[in-house]
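Notes follow the structure.
Omission of a single protein chain aside, the complex is shown with its protein chains in their original locations.
Coming up: chain A.
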Amino acid sequence: MATRLVEVQKLKKWFPIKGGVFSTTVASVRAVDEVSFFIDQGETLSLVGESGSGKTTTGRTMLKLLQPTSGKIIYKGKDISKLTPNQMRPLRRNMQIMFQDPYGSLNPRMPVGDIIREPLDVHSIGTRKERQQAVATMMETVGLRPEYERRYPHEFSGGQRQRIGVARAIIINPELLVLDEPISALDVSIQSQIINLLQELQQRLNLTYLFIAHDLAVVRHMSDRVAVMYLGKIVETADNDELFDHPFHPYTQALLSAVPVPDPDVKRERIILQGDVPSPINPPSGCHFRTRCPYAMPICKEQEPAMIEVAPGHTVACHLLTRK
């Protein structure tokens, strides 16, 4: 039986929009709207959805880099959602994040050795010499030459910078790592190198991943389970194979139809979604996806679909399930 590392319950993150003379809240960006999922120790949960669906916000709120509006974040059985930033600081050792942007996420005025060493400095781990040694070892582990330690981020390529980002995230031995689209800014030729590195590290260090991606193509190689997100809601969750073989939600099917099929005998119809993602400030009533759904029914407008388990571990929120 796998142990649960983290569980998120009805997590909500609304960004208030201030306006008017007295700067009152006039509206909210419902970036994450009652999202629930869990991740077991050592597994990879992929969070997939178009850009703007709230994946980054989910990841950051789960790590308490953003204060949740409501909901619970249960880390190893303990609710951390209400902890203050100071109470969170010691826990940061256990949960790390790797960012999407290889350029913005590294301080341009810091040599990479200092960047990688900083987590050790901050948590006072080891002596000065031990830290220095750890940095060299870590640089080698992620495929960077330790001699480059005094160089600045702008001297490295995008792929190398992501390696620096990985090194910084794992040097303190975290348990949980949020990977926020770690390869989407990289050349295709580099992407697989970073994916291989991440998989290798997961094996070796028994890491647990929340892997965020905007399409399903990479996800298949990476994940144990997949959660599909649309406009602040998770619409479908399933084991990797189950999701790819039996996608239920029309949105999942659309995402899946965009993935190139390696086997030319298997024909898959490409579903092109109509229109744009609606604004999370004023999302559609009922099911958020209904404005772009080819199967939209009257009930979709009136009622938000409930999460229903269609197979063990496979949950879907769609009115098609209850139609009769």
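Everything below uses one rule, namely that a contact is a pair of C-beta atoms (placed from the backbone, for glycine too) under 8 Å apart; a residue touches a chain by one contact, two chains touch by 3 or more; residues count from 1.
Here is the rule we use: contacts and distances are computed from a predicted model.
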{"item": "Complex member absent from the view - protein name from UniProt, among \"ABC transporter permease\", \"Lactate utilization protein\", \"4Fe-4S ferredoxin-type domain-containing protein\" or \"Acetolactate synthase\"", "value": "\"ABC transporter permease\""}
{"item": "Option touching the unshown chain, where A:D101, A:D215 or A:D239 are the choices", "value": "A:D101"}
{"item": "Residue in contact with the excluded chain [from A:F156, A:Y251 or A:F289]", "value": "A:F156"}
{"item": "Of A:E118, A:D215, A:D239 or A:E304, the residue in touch with the unshown chain", "value": "A:E118"}
{"item": "Touch with the omitted chain, as defined above, among A:E140, A:D245, A:D276 or A:E309", "value": "A:E140"}
{"item": "Footprint left on chain A by the chain that the document does not show", "value": "60, 63, 65, 88-90, 92-93, 96-97, 99, 101, 104-110, 118-119, 122-123, 140, 143-145, 148, 150-152, 154-157, 159-160, 165, 168, 172, 193"}
